[in-house]
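Single-structure report; data block below.
Complex shown without one protein chain; remaining protein chains in place.
Naming follows writing order (A, B, C, D and E), and every chain is counted from residue 1.
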Amino acid sequence: MQTHEAKRVEITIEAMMQTRLTTALERAGVTGYTILPVFSGSGRSGNWTRSGQVSRASGMVQVICIIRPDRLDTLLDAALGVVESHIGVISITDCQALQAERF
Amino acid sequence: MQTHEAKRVEITIEAMMQTRLTTALERAGVTGYTILPVFSGSGRSGNWTRSGQVSRASGMVQVICIIRPDRLDTLLDAALGVVESHIGVISITDCQALQAERF
Amino acid sequence: MQTHEAKRVEITIEAMMQTRLTTALERAGVTGYTILPVFSGSGRSGNWTRSGQVSRASGMVQVICIIRPDRLDTLLDAALGVVESHIGVISITDCQALQAERF
Amino acid sequence: MDQILSLAAENLLSPIILSFALGLFASLSRSELSIPEAIAKGMSIYLLFAIGFKGGVSVASHGVDGTLVLSLLVGVILSAGLPLIGFALLRVMTDLDPLNAAAVAAHYGSISIVTFVAGTSVLQSAGVDYEGYMVAVAAAMEAPAILAALWLVARSGGAGKMDAELWREILLNGSIVLLVGSFAIGWITGEKGLAEIDAFIVAPFKGVLCLFLLDMGLVAGRGLRGGAGLIRPGLVAFGVLMPLIGAAAGLSAGVLLGLSAGGTALFMVLGASASYIAVPAAMRVALPKANPSIYLTMSLGVTFPFNLTLGIPLYVAAARAFTGG
Amino acid sequence: MDQILSLAAENLLSPIILSFALGLFASLSRSELSIPEAIAKGMSIYLLFAIGFKGGVSVASHGVDGTLVLSLLVGVILSAGLPLIGFALLRVMTDLDPLNAAAVAAHYGSISIVTFVAGTSVLQSAGVDYEGYMVAVAAAMEAPAILAALWLVARSGGAGKMDAELWREILLNGSIVLLVGSFAIGWITGEKGLAEIDAFIVAPFKGVLCLFLLDMGLVAGRGLRGGAGLIRPGLVAFGVLMPLIGAAAGLSAGVLLGLSAGGTALFMVLGASASYIAVPAAMRVALPKANPSIYLTMSLGVTFPFNLTLGIPLYVAAARAFTGG
Partner (left out) sequence: MDQILSLAAENLLSPIILSFALGLFASLSRSELSIPEAIAKGMSIYLLFAIGFKGGVSVASHGVDGTLVLSLLVGVILSAGLPLIGFALLRVMTDLDPLNAAAVAAHYGSISIVTFVAGTSVLQSAGVDYEGYMVAVAAAMEAPAILAALWLVARSGGAGKMDAELWREILLNGSIVLLVGSFAIGWITGEKGLAEIDAFIVAPFKGVLCLFLLDMGLVAGRGLRGGAGLIRPGLVAFGVLMPLIGAAAGLSAGVLLGLSAGGTALFMVLGASASYIAVPAAMRVALPKANPSIYLTMSLGVTFPFNLTLGIPLYVAAARAFTGG
């Protein structure tokens, strides 16, 4: 099976910042991402859960990008610009991707 | 802590194709998988979000399989058979798993 | 871009055990985690889906922790104590994290 | 003519249409107003259950004769036949390739249940009765169009993926099962059953419909923002012309079958409306290479608003004129 | 006898039962019809709030005497006692090991609130009154069965995991808190409070119950598809016999306590019904090695439909016969 080196970037960020992040990613040339709902979490700023919430003030989403290794730095720069002053976590994993033409 | 080499396969696929994919995986001998809801995404075919949607036509799910490395190719063959003509992304990560008897 | 070696631990565990797991993690000094909803799954104990469910008896959640490599064993000990007699899957991936001060 | 205009004006200023307009405005102006997926699905389940149940009760009260069976049959023929006309028109009026033309055409043979519901609500406001079994006709018209489209693709040298699994998915799709099932329950339990639950399915119905149309406006607006670039003038023209053709076919059907003014109007609505739930989902499986932005924008962004605002009053007026109802 | 049969027939053809049947049919035929988890939970919150509130209002109107306290006590005894009978029967009638037998038995000591709600709805249709505090009895019967089952396991040499956390979860589980809480609110605010919100909690109640039972049919059918292989004839026999035993115990309780025909019928329903929300969840924590497919299929796939269709009319008829109500 033909696979390709890639990076899996997982950005957990406040729901309020989602559009700002994806706009920044698109500007940085990221061609695709997937957004997972997050149910609850805990960190230095305390616990939160979406259960029963109406306001978007507390709550996060997880943005996942599979990208070519050479585009990593551009993506991280764009992401950090948005995330830096906000709470959130960014992790990067080496992975293999199928169908290189898709990303 | 005793850990075991394993592969984490993450298949992001159209919600409509979920049953076809899991059926194919089960036929290929995959013993377990976990399906995450996906809230929204963007790719070459545009943006989508599940917000307010009734139809299953647009929307994806994420199927995650932790498997033994030697079963990877069988799994990928099965998955590709379903995904190939459809939009979606497959990534494979090396990981360590606990409790080898469970997968 | 300055990145730091880290571990991404992904624990898929029964929804009923979520609080017990997070309490154990917090006792073990884990400073942050993120919990994703899981929609459905399949394993040795059969299929399940949250669709239409009222009871929490069947259904899982996914707890994700990004931690420093040297804290891995403490975390796994704590997690295993809770997961062992229950159904569930634990996987560990090497990753890079930004903003080391955050975890 | 006056009557049409006043009906159209009244329709345009009803809470239902204005709620749709509000949703459209909110998403076109990129407000973050949104309705959770679960709530949208819950409302659609409610509407299907209520409209099916009430149809069944109406059949229980008025009895049925052979017209029911004939109507179902004619509905199936319409659903399978309209895509052929639609396909031919699309090939002439637009530059869609056969695959995308077939996919779009399938939507116009099939039906939109919320357009149907909006139609019943206009009839009710106007005090016009209709045959309760029209909801069964609606259910019968969901699927045949899909098969017609796959046949069109095969004929053009392409190949849709039609397997046993897809057959089952199409015939037992959620809205068909719920609509036919609640129709059966209404039929079995009749007026007595209705009396038990009418405070739930009758009185609040229009209010729920308003919120559902608010959601549809939001979704349609989002689709328009994304798909507007694809929708050339030829497609827009098709999106207005094709419902008129479907309505004409429905009118002929209603008149031939000897239906009431209301029943005929609903046949027109079914002919005119374009699917946005069942068919798009089936197309993703059977014709994955067809572009969903095109068919979804056509169905939800062009034809649905047209039918909702101008189409329905026109169809009701025409049905009354031709049946003398 | 005639009365029982006609009540049973009427019950079988009510929108409520038919909605359950529709859900069952849809999932057994693998239709993709589904109700979102959030909507299912929302409906269950609505039903608990409404039934609790109405019970409280009824107590406020009719006053209470010592029977309330005695009824609660008897409920607790029934809940703790029935699992012992169930366990013994299961060990004789089936080849379940002690662990699984105890887990299944726990479900039959505890109660199913939706079966209770269906019972009240049958009583209401039949014009039979009942003591409002029966909802408090229902709440009191949720938990004791769990402790009985853990005791059975310990006695058989196994060990359930019972910690302080689990105690709190069981005693403060969502449905108990909501049921008892809304009961208290109803009691405090009385008829005046009810007048403010009856358009929400009284009139649409049966309709919501229909959709909820549709969902339960879907979930039960899915469970049956997955767990059917595990449910041998002995288990099915138990699933029908045990509710009759529970109902007999409830009948004795009602007669001894001098309850009305309706109250006695509801005591029978509580005795006969098997938990499918609180107990399965507690079992996953306390007895993780017990097989959930067995107890969930028994409770939701066998006993719930039995009670819903045949059991309730039978219990109502028996309660009337024995209390002369």
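Heads up, the rule we're going with is that a residue touches a chain if its C-beta (ideal position, glycine included) is under 8 Å from a C-beta of that chain, and two chains touch if they have at least 3 such contacts.
Please read these numbers as outputs of a predicted model, since none were measured by experiment.
**Q** Please provide the labels of all shown chains that the missing chain touches.
**A** Contacts of the omitted chain with visible chains: A, D, E.
**Q** Suppose we count only contacts with the excluded chain; which residues of subunit D make the list?
**A** Interface with the chain not displayed, on the subunit D side: 13-15, 18-19, 22, 25-26, 29-39, 42, 125, 203-208, 210-211, 214.
**Q** Suppose we count only contacts with the excluded chain; which residues of subunit A make the list?
**A** So the residues of subunit A touching the unseen chain are 14, 16-17, 19-20, 45-47, 49-58, 85-87.
**Q** With the missing chain put back, which residues of subunit E would touch it? List them for me.
**A** 36-39, 41-42, 45-46, 49, 53, 168-169, 172-174, 177-178, 181-182, 184-185, 188-189, 193, 196-201, 203-204
As a working rule, only the chains that are shown with their structure count from here on.
**Q** If we define chain centres by averaging CA atoms, which chain lands farthest from subunit E? Would you check?
**A** With centres defined by C-alpha atoms, farthest from subunit E sits A.
**Q** Subunit A-subunit B contact: same residues or different, taking over half shared as same?
**A** Interface between subunit A and subunit B is built from largely different residues.
**Q** Would you mind checking which chain's C-alpha centre is most distant from the centre of subunit D?
**A** So the farthest one, by centre of C-alpha atoms, is C.
**Q** Chain pair with the most contact pairs?
**A** Going pair by pair, the biggest contact count turns up for D-E.
**Q** In subunit B, which residues are in touch with two or more of the other chains?
**A** Where subunit B meets two or more other chains at a single residue, that happens at 36-37, 56, 93-94.
**Q** Give me the residue numbers in subunit D that touch at least two other chains, ranges are fine.
**A** Subunit D, residues with two or more chain partners: 36-37, 41.
**Q** Let me know each pair of chains that touch one another.
**A** Pairs satisfying the touch definition: A-B, A-C, B-C, B-D, C-E, D-E.
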